[in-house]
Each structure stands twice: as C-alpha cells, then as structure tokens.
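I'd like to ask you about the structure that follows.
Omission of a single protein chain aside, the complex is shown with its protein chains in their original locations.
For chain A:
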Amino acid sequence: MEECQFDAVIFGTGLVESMTAAALSKAGYKVAHIDVNPYYGGDEASLSLEEFVQWADQASSSSSEPSSPPSRFQRVSRSPGVPPQSRQYSICLQPAVIPSTGPLIASLVSSGCAKYSGFRLVDCVSMYDSSGRVKSVPGSKEDIFKSKEISLIEKRRLMRFLTFAAGDLDGRQELEGKRDMPFVEFLKTTFTLSDDIANVIAYSLAYCMSTTEPTLPTLRRLQRYLRSAGRYGPSPFLIGHYGCLGDIAQGFCRAAAVSGGVYILGRKVTNISRALPTKTEEKDGLPSSSDEKEKLAFNYDIDLEDFPDTLSCNLIISSPTYIPSALKEETLQVPPPSRKEFDSNVSCLARCVAILDQALALRTQDPQRSAPERTEEDEEDSQTAETALKGVGVDTAILVFPPSSVTGGSTAHSATVLINGEGSLSTPKDRWLVYITLPLSQQPEASISAEVLLKPYLDALLLLSADPSHSLINPLFTTFYLENPAPPSTTPGSSLHAESNSYLVPAPLPLVSLPDFPDEAALNAESTFKKAIKVLRSVSNENKEDEELDFWPPLPSDEDADDDNEW
C-alpha cells in the first residue's frame, strides 16, 4: 500500500536522527521515523523522573553480562527512594549546553524549530579550587575588571591571552611549533600565566577534559565559545527548557511530522531485509532497463512488532544497534565531520544524576566597591554585606572541578557539573537537578563502581549549600553510571558497494565536553543528510548530482510589515 512506502526509514529518534528526519522531510522526501522507546530522543531523551528510573533499572539489568563491545550505559546504580512530582522533572540522558553561535543554533533558527522550545542563558560558571572554595569564573572583560581575586598584572595577561584567542589564529607567531604542546603548558610559558589562571582558562573557559589536551585544537574550541559570548547575553551558553537536547530532538521530530513524516514509537523492529536482489554487476548506478520504472521497486522491507503492515523504503538510516547481521556488510558509515578538536584520551564517562532540595552557592557576592557610595538605606545592612562574602544560590549554572582539586578525585581529568533549577523548566520549585560528568581514560576495573569514582565530587557539592543553616545537603535521589561512546559500525562501508549503499549509519559521536555535543550532533546530521540525498537521488535517477541542497530550505517569508507609522 502506498501509505507504507517511504523514501527513507530512520530508526531511533536521537538528536542526529531527528535532525536528519526533519531535513529530509522538509526537502520533500517521505520519511518514516521509528523508535523502540515510547519516548522521543533516544540516548539524548528528556525523561520524567519515573521514566528515568525505568531507564536506569532497565540499563542496570541488561548490562549485567559482559559483552564484547561494552554496552552504552553500564554499572548503573541508584538510590532506592524516588521523590514525588515525577512529571515536573525533565532529566536528560545527555546533559549539554548550547553555544550561542554554532551549527546547532543555526539549524534551530534555519529550520524554524527554535520556536518549539524555550531557552535560558547559563547564569554563571564557577570553579572549585583545592582549598574547598568556589570562585566565579571571569568570562568577560567586565568580569575581569570587577574581580577582586586577580592581581593587576594577571588581569593584563589574561586579557592579552583572551584577545589573542578570540582573534585569527592562522600564522600566529605564538603558536609556532607549539600546536601539540599541552594547552596548560602553553598558557604558562607563552603567556606567562600563573597556575591558577591557566587552570581557569583550560578547564572552565575551554572545557578541557584532560591535562594533556593539545594547544591548537583547544584554542579553536575556546575561540568558538568566546565568539558566542554576548549574542543573547553575557554567557556564551544556552540551556533548552525541559531537559535541553531531548526537547530539541522532539522539536525536530515535530518539524518532520509537520512536513509529512510518519512517527511510530514504542515498537520493536522484528525484521529488516532486502527487498530486491543486490545488483552486483552495475557500477554506474543507473538502472538500464525501462522495466525497472514500471514497478515501484524499493530496497528494503521492514516489519514492526504489533504493526499490521510491512514498510518499504529505499534508504535506511540508523545507529549500529538496529542493524541485522545479514545486512552488516552493506551498511555505510557516514564519515565524521572533519573537526579534530577532541581529545582521544577519553574512553568513557562516569555520570551522576542527583536531585537536591537546596540551592548551591556558587557565586561569591562582591562587597560594595567603596563605602561612600552607599545610600542611607544601605547603611543599615553595611555590617552583613561587608563582613562575609556571602554565596548566592544559583539556578542554572556550571561548576568545574579541575584535575587535582578534590581529595579522592581525578588528577588527570576535569569533572563538570551542570545544575538545573526551576528556571530551566526541568525541575519543580525548590528542587535542583545536578549532573556530574567525569571523563576517564580507560574503563575502570570491574570492582570499581561509578559511584565510587564520583562520590568525592558529589560530597564536595553537598557542602555548598546557599542556606547557611543547612551546611550539609542530603540528596533526595542519586543515580550513577558509566557511559561508553556509541560504537562505530563494525564494517565501515566496503568499497564495492560504496555508491549503492542505501543503509547509512551516522558517524559515531565522540565523548566530548559539556558545550560540544550539540554542535557535533548538528554537523553529523548535516553530513548524514547530504549522504542520504545522494542515495535518494541515485535511486530516483534525478539528474541533480551536482546541485548542492541546503540543509534547511528557506523559511516562508513574512509579509512586509507596513507599520513604520504605528507607535
């Protein structure tokens, strides 16, 4: 039946697949998008608390047997109690922040999907130092000017470095022969920055994950963040409401549906098989006989559990987990986008998700600059304002634990903490979601749980209550687990079938720091989309081989508003 014939079928509604689905639908192709889960978002989903608990329990039961490529999520453990108000939580399986300029923002705007979500700027970024203090990270010229913690000379050197980093890096003398030098060393030698400032830059401005990250790739990343500052506000980063990436993936699915895409959630795939015999002799990709055109020939047949009809399509896009072994040979992994800005040193992540009932004090309040400026009303509070540097509770914030900042923590890697309060619309009132991420250079031994690795960080956090009468916070809920990178396709496409491959696997996303996942996903989606277009065009013999298709078509234009005269 025609209703079951599609140009492309996509399995899994993760961010990359959802963006690809939306782009293909908007380009006019008929797309069916299927997910075994009853929710959108795949491994980037935003889940209610109960859904998250189910996900955790499922992941911990299935990863109990050792498997040769380690499964994506392992060693999951959680606290027994589950707080109420489950639906008011949006817990994201891939916590991230979005740089204000970059491929994801550009896609959100160009596709029109930005209007499906709301966003909020990150309030502040802070760093933990080994004395147990938390200091705000100066991210802008204004922060540096106001800071009481940095000496005059350091202010100059820090500004000089930031100006350098934000400018054109090509052919710069400072980089001669130093591109691969560890970034922290580069900062200390070439820019004579102190240990403290070098750490602040490397771990809380450039979001390095390890001590050995090389200079040039790190600078390129840092530059992207610096250039994002000021677009929507002082912070370079946005967080989407309702768990950020899960809601955004869902928005792209919505766009796909609006353009005619069909969605099927919560169904297992029972069969994927080739519908036509594989053409072994043809090289140029053009079917020669006219008989081909008479019957509608599709490449694949797909059956789903509890679904009456067989779906047919010419192109499948999915992650390796969906590929049946019979088809493994003919899948083609889309080459990853060329940005080599990430440290290959990181092989897995330890993650914690916790719910707290108190705000964290991450921002130190500046005392009044000079006494005479205070008005008569302020005179009464002069004692309280001046005596202690009171911490102020934050809503949406990032806290960085650089290497060697916590006893029992890592000396080689930096942990980041993302805090979401009710302002991010992912928690109820007076609750905060805390995501802790620690990169690891190798799988920890079987006896070491994710909890053991992350406990020093969580414990340090729990001492940072903004309420002075509650010096130790008791978390309402905690979950710990290990995340392994998405596995690559076991056989990157063989050269024989390179052109006629109609089963595409998006490039696996590397393990990256907090601000990088969204843009990497967007770039992956774009290259997957372009490859998909090539395949679909060759199937339908369109002679537009050379015509570049934009990732997103132009939005319908607004009527020219004639209200210059209206006040």
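A few remarks follow.
Here is the rule we go by: contacts are C-beta pairs under 8 Å (C-beta built on N, C-alpha and C of every residue); 3 or more make two chains touch, one makes a residue touch a chain; residues count from 1.
Note that contacts and distances are computed from a predicted model.
According to UniProt, the chain absent from the figure is "Geranylgeranyl transferase type-2 subunit alpha", selected among "Geranylgeranyl transferase type-2 subunit alpha", "Integrator complex subunit 11", "Serine/threonine-protein phosphatase 2A 55 kDa regulatory subunit B" or "Proteasome subunit beta". Contact with the chain not shown here comes from a single listed residue; of A:53, A:82 or A:114, that residue is A:114.
From the options A:155, A:188 or A:534, the residue with contact to the unseen chain in the full assembly is A:155. Where chain A meets the missing chain, the touching residues are 105, 108-110, 112, 114-115, 118-121, 123, 141-142, 144-146, 152-153, 155-157, 159-160, 232-233, 238, 241, 369-370, 372-376, 423, 554-555, 557, 565-567.
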